[in-house]
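One structure is given below, represented as C-alpha cells, and several questions about it will come after.
Removed: one protein chain of the complex. Kept in place: all other protein chains.
What follows is chain A.
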C-alpha cells in the first residue's frame, strides 16, 4: 500500500449554540462527529453526502480554517492542529483549497494577477521580477490567457472564476488540495471542463485531492476512494468500484439509486428516503439514520452501529451490513 499523506483521526467539530442573556452554551451542533479516514499520496478521496452533513466542515477543519473540537489531523506526519501560527503559515503552502462559490471566493477589488500571485510573494517563494511570469504560466496551465492578468474578477464567467480559484491554489505547488464542491455552482457543460482540468492537474503534478461533493456521478469520475457521510458521521467508505458495485449501507444504496441514468426506458428500483435530515444539534439515538432508514428496527434506535471493516478495506456502519 502506498504512503499515507493525510490521516484524520476521530475528528470532531462542534459549533456551540449559545442562548439566554449571558450567551451561555446551551448545546452543540455536531457538524463533524468522530470521523476517521486516511488519504494516500496521489489519491483522490471523494466525500459525499447531503447538504449539511458536515462535508465542508471536515475540509475546513483539515486545513485549520476552523479549529477542531477533538481528534487529530495528521498531514505528512505532523499534527496540523498543534502547529504554532507561524508553522501553520508555512504549512499552508503544502495544502490548498478550491472553494465552492466562484463569486464570493475572489475579492472584487483585486486584479486576477495579484490575487493569484500575492501568496507567493507573501511567503517569499518568488522574486518580484519573476512573479508575473509565474502567474501567467499558471494562468495558462489552468486554461486562461495571459491578458487576463490585469482583469478584475467581475469580468469573468463562473467557470473562468473557478479556473482562477484553481490557479490561486495551484501556484503554491501544493501536495494536497481540498476541492470543496468546486463544480456544484457551475453549469453542467462547464462542470465537465473543470473536472477534466482537475484530473489533468492531478496527473501532471501528482496532486492528492480531497474532493467534496454531493454529486455521486462527479465523484465517480474523479475519485479512487469514496466516503459517504450522514449527519456528521461516516457511514460507509470503500474504493470507488467496490462502493458502486456493492453498496452495503442503506443510505449509500439510496444515494446511488438517485443517480440519473440517461435511458428513459430503463426501469429501476428507486429508494426514496422519507422525511428530512434531522438536526445535527440533536441527532437521533442509536444509528443516526434510523429515522429515515427503510430497514430500521429496534436495535437501530438503541445501539450505535460499529464502523467496521467488512473486508477489502470496505468500511460500513450498519447493523445489517
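Rule of thumb we're sticking to: contacts are C-beta pairs under 8 Å (C-beta built on N, C-alpha and C of every residue); 3 or more make two chains touch, one makes a residue touch a chain; residues count from 1.
Note that contacts and distances are computed from a predicted model.
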Name under which UniProt lists the unshown chain, selected from "Nuclease SbcCD subunit C", "Stage III sporulation protein AE", "ABC transporter permease" or "Thioesterase": "ABC transporter permease"
Contact with the hidden chain (one of A:39, A:63 or A:135): A:63
Option from A:101, A:224 or A:242 whose C-beta touches the chain left out: A:101
Contact residue for the chain not shown (choose from A:73, A:142 or A:172): A:172
Touching residues (missing chain, whole complex) on chain A: 60, 63, 65, 88-93, 96-97, 99-101, 104-111, 118-119, 122-123, 144-145, 147, 150-152, 154-155, 165, 168, 172
